[in-house]
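Let's look at subunit A:
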Amino acid sequence: MAEQLLQVRNLTVSVDGKEILHGVNLDVNKGETHVLMGPNGAGKSTLGNALMGNPHYEITGGTILFNGKDITAEAVNDRAKDGLFMSFQNPLEVPGISLSNFIRSALQQKTGERIRLFAFRKQIQAAMDVLQMDHSYAERDLNVGFSGGEKKKAEILQLLMLNPSLAILDETDSGLDVDAVRTVSAGVREYQKNEDGALIIITHSTRILESLHVDHTHVLVDGQIVENGDAALVDEINEHGFERFEANEE
Partner candidate 1 sequence: MSEAMDMKLNRLPAITWYWLKMNEAKLAGVETGSESEIKAEIPAGIEAAETAENPLSSQPTGMGKDVTALVEAGTKGVYTLTAPKNRKAAEAARLTFAYNDGANAVNAVNLVLGDNSEMTVIMDYTAEKEAAGFAAVQTKVAVGKYSLLRLVQVVRVGEKFTFLNDVGGRCEDNGRVEIIHLFLDGHDVYQGCQIDLAGYQSSMKTDIAYLVKNDAVLDMNYFANHTGKKTECEINVNGVLRDKATKTFRGTIDFKKGASGAVGNEKEDVLLMDEGVHNQTIPLILCAEEDVVGNHGATIGRLDESLMFYLESRGMDREAINEMLAGARIDALVAQIPDAAAKAEISEYVGGGNTSDDD
Partner candidate 2 sequence: MAKEKAHVEDINRSMYDFRYEEKDAWRIDEGLTPEIVLQLSKEKNDPEWMRDFRLKSLDIYNRKKVPDWGPSIEGLNMDEIVTYVRPNTKMNQSWEDVPEDIKDTFERLGIPEAERTSLAGVGAQYDSELVYHNVKDEVAAQGVIYSDLESALRGEYADMIKEHFMHLVPPTDHKFAALHGAVWSGGSFVYVPKGVKVDIPLQSYFRLNAKGAGQFEHTLIIVEDDAYLHFIEGCSAPKYNVANLHAGCVELFVGKNATLRYSTIENWSKNMYNLNTKRAKVEEGGKVEWISGSFGSHVSYLYPMSILAGRGARAEFSGVTFAGNGQNLDTGCKIVHSAPETTSYVNTRSISKDGGISTFRSSITVNKQAVNSKSAVSCQSLMLDSVSRSDTIPAMDVKTDQVDIGHEAKIGRISDDAVFYLMSRGITEEDARALIVSGFADNVSKELPLEYAVEMNNLIRLEMKGSIG
């Protein structure tokens, strides 16, 4: 039966002293794909960042349980070690370290063991093939000079290599052309093949969802979850937008 992975209870989050999320509740089980939608400014990215532990987003109330452990106050890197991952909306450039070395060290941090170079290289190249990334990107400095699409692919590459138990994709399809969205979707589907890999896909358009299996959908408006549903909710939003939810809230 469904095994609990993430439990968010009454989460309130503030940024620069202003409260953005006013008591959010969310449950994600192992292997499930959740979609978080909402109009611009609803607080979707805030939720993603708060779950990942970004210090810029202050948790002022509520709890986050991950695999039964209270991670509300846990450091970012410890959350990553626990199995949390976030694909960033605007991945930063980090000169001086190559993409492949970066992934290799992150893996070494996670497992605590040295990674054998040959096996690693095969693995990363296979993942790059799924994402139709030229192998030369592995030796380039992390995100330096990458186009928007290439940066997003590099994020999904990290997703595939680090294999977390819960991946938060923050507006991964924004700024991508049709082909790039298709490739990124292929990468996400590859991740979904792992039975226990759970997903929270944050998006305000639904292009990336077209070929993905979705278990639950949540609608966030003005810092609160106003509707929960299944995959059908995505179609409804495609048809009618968010008007219904914005009118309903007090």
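The rule is short, and it goes like this: contacts are C-beta pairs under 8 Å (C-beta built on N, C-alpha and C of every residue); 3 or more make two chains touch, one makes a residue touch a chain; residues count from 1.
On how the list was made: all candidates are chains of the complex that A comes from, given by their letters.
Since this is a predicted model, take the numbers as computed values, not measurements.
Asker: Quick one: in this complex, who touches subunit A among 1 or 2?
Answerer: It is 2 that touches subunit A.
Asker: Show which residues of subunit A lie in contact with candidate 2 when the two form their complex.
Answerer: 52-56, 58-59, 73-77, 79-81, 85-86, 88, 91-92, 94-98, 101-102, 105-106, 108-110, 114, 141, 158, 162
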